[in-house]
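The complex appears here minus one protein chain, its other protein chains still in place.
Chains: A and B, in written order; residue numbering restarts at 1 for each.
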Amino acid sequence: MSSSFHFSDPKRGRALADAIQILAPPDPLKIVHVCGTHEMAITRNGLRRFLPKQVALLEGPGCPVCVTPARDIDTAIAMAEAGATLCTYGDMISVPGSQLSLDNARAQGCDIRTVLSAADATAIARETDNEVVFFAVGFETTAPMTAVLALDSPPPNLSILVSHKLIPPALVALLDLPDNRIGAYLAPGHVSTIIGIDPYETWLENHSVPVVVGGFEPLDILYAIALILRQHRDGIAKVENGYPRAVDPEGSPTALGLLEEVFETADVRWRGIGTIPSSGLQLRPPFKHLDALARFDLTLPDEQDVIPGCRCPDILTARAVPSDCPLFAKRCTPLSPIGPCMVGAEGACSIWFRYGGERPL
Amino acid sequence: MTSDKKGARITQLHGAGGELMGELLDRLILPKLGRATAERIGLRALDDGATIACPFTAEGELVLTTDSHVVKPTFFPGGDIGLLAAAGTINDLAVMGARPIALTLAAIIEEGFLFVDLERIIDSFASAIESVGVSVICGDTKVMPAGDVDGILLNTTGVGIARHAVSDAGLCPGDRVVLTGTIGDHGMALLAAREEFNLSTRLQSDVAPVWPMLAPLLESPSGDAVHAMKDPTRGGLAAALNEMARKSGTCIEIDESSIPIREPVLGLSELLGISPFEVANEGKAILIIAPETVDDALRTLRAHPLGTDAAIVGTVTEAYPKRVILDTEVGGRRFLDMPLGDPVPRIC
Partner (left out) sequence: MRLHDTGYQTTLISSKIRITMCLAAPARVISIADTVATVDYGGVETQCRLETLTEKVSVGDYLLVHTGFAIRRLSPKDGEETLRLFDELSASLGKAEGETKAA
């Protein structure tokens, strides 16, 4: 990457760390972020070392793989078992639904392919007569690409299993949970590139928490944390843009236009959390012919979303950290995962396990 | 001869010990690998075994190593399975502190393998060992029916001799950690070459025999100051450092900003989301060196073309026994743990 955008020099790190210490709150403060990439950056760069002891920084439901309901995965598998070529982002391949993962199904003979881009699914569909289903998972950063797929002369044998989710409703849902004790949000940078700042203000108008949009370079994150602490110190609760180079208040009109044209909101289920109103996307009527659910006649058994003893639901709602789960790093490891937070590469448990996130050094 | 025909392929008869196998040896193997050596019974004798004149001196240890190579793709940016096999074995001996003195080479070839490809592979192998002054003294060829093996498999055994072999566990607190060059080149180059990623880069594998770079240091009086060595192949730097920490019971603290790393490797790691610390290196070594001599050692390494980027990257301590710590560029700190598995299938 160009050094113009590599923000990690230790001198500025020290300066921002000092700023954070100066702004240290007198009482405990829980900051929640909702982006696996943020958790990766925080843990890989060892950033928790810079936080005052009373400031906790937790990952909420920021891993799209972790929050995709078991039923969606079961549905994708059922379509593949019915003979479809199922295209999925690589991240989804090893997360189990109620029983199997897509990778298990592939080992059993299903035609399941990982793609790096929605465009790849279109290309695959053009090269075969077989039914091709694109498993569209991800948040607002990823949904516009699915919209392009829907608008770009999709071949008749291509359909979409839509499983996109929206971040702002989830932020509200978390705040409405008892015992959440969320003091501030670090909002996801690239979701915000798409949606801008306004949705946070709209969704959170009845809640009084600081929200700062943060980038992903180490210094971006320290900067955003400092802005949060400054708001907290000053008793302010507003939405602040800590990533202006990549985020405009109005977001990306082109990307938003694509979303608006192809999708409408729906009440959808988040694994480990439950149904959150208006938190997902579904295809608008002009695009319903692309809906994979309409093309395949499937009956699925009741899903089992959560495993007894597994604390993913608490971890996903930022009420626990991975090391609070009795299974973490003992029975549940990336090599033998039990819950989705350990399987998803962006899941808190997976990241903590791999990068030693259990204690700041 | 059958192999002269364009598009000629290996058949099962070539492995059967008869005429065709004789042709294969005479026309391909012996001309490339059978250079005259001091050995009384060497490759050209095509005997059941080969001899090595007893190299024992009053002090010294014989070092053996063996490796099987199944890299895919067989021909990759910067090398091929032949170079990889030769370098891999020479490097295993080198990081034990042993001067390579002889190699064996066994090939298991799939029926249908192209002669010209086999020729390229043998040429690569031959050039690599020639550059180090070591010979193949015996070998074996097997041909398997199509489908029973994927392309070609090579096995090499290396014999070397060391005044005093260097383990990977002799770390002492206070020792400095030296890397002989940039990290992540081989693993990332092979990843980038995968068709499905549609990437184009000039990044090449770093595969190379490291003995010529290490010999001046190891065979000098300062050689004793090298307390431990390892080559960071499968599992990359992270795996090698963790093994060294575990075996020695020490802590290894690494300074992220000192690790030499090429820009395309960084670019690929951002693009693909794979850490450059977890992918294989095939032309590098980790040396653990006593602090008093490390600056001289560094100068010696840098004098060789393969060592121009050699750098001190860390220190052995007792902070967290058996663990590896990374001091991150921005000033943070975290564990650098054993990777879960080789992120790239079959690269060595």
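By our rule, a contact is a pair of C-beta atoms (placed from the backbone, for glycine too) under 8 Å apart; a residue touches a chain by one contact, two chains touch by 3 or more.
Just so it is clear, the model here is predicted, and its values are computed rather than measured.
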item: Visible chains in contact with the missing one; value: A, B
item: Chain not shown: contacting residue from B:T11, B:T51 or B:T201; value: B:T201
item: Which residue of A:G46, A:G60 or A:P144 touches the chain not shown here; value: A:P144
item: Hidden partner interface residues of subunit B, rising order; value: 192, 197-203, 262-264, 266-268, 270-274, 340-346
item: Footprint left on subunit A by the chain that the document does not show; value: 1-2, 4-5, 7, 12, 15-16, 18-19, 22-23, 35-38, 40, 63-64, 89-91, 93-94, 96, 98-99, 101, 103-104, 106-107, 114, 116-120, 138-139, 141-142, 144-145, 148, 152, 188-191, 193-194, 215-216, 219-220, 223, 226-227, 230, 244-246, 252-255, 258, 304, 307, 336-338, 343, 345-346
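To be clear about the criterion, only the chains that are shown with their structure count from here on.
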item: Computed distance of Cα centres, subunit B from subunit A, in Å; value: 40
item: In the complex with subunit B, residue positions of subunit A that touch it; value: 1, 8-10, 13-14, 17, 43-50, 116, 218-219, 222, 334-335, 345, 354-357, 360-361
item: Subunit B to subunit A touching residues, read off their complex; value: 196-197, 257, 266-267, 270, 273, 320, 325-335, 337, 340-341
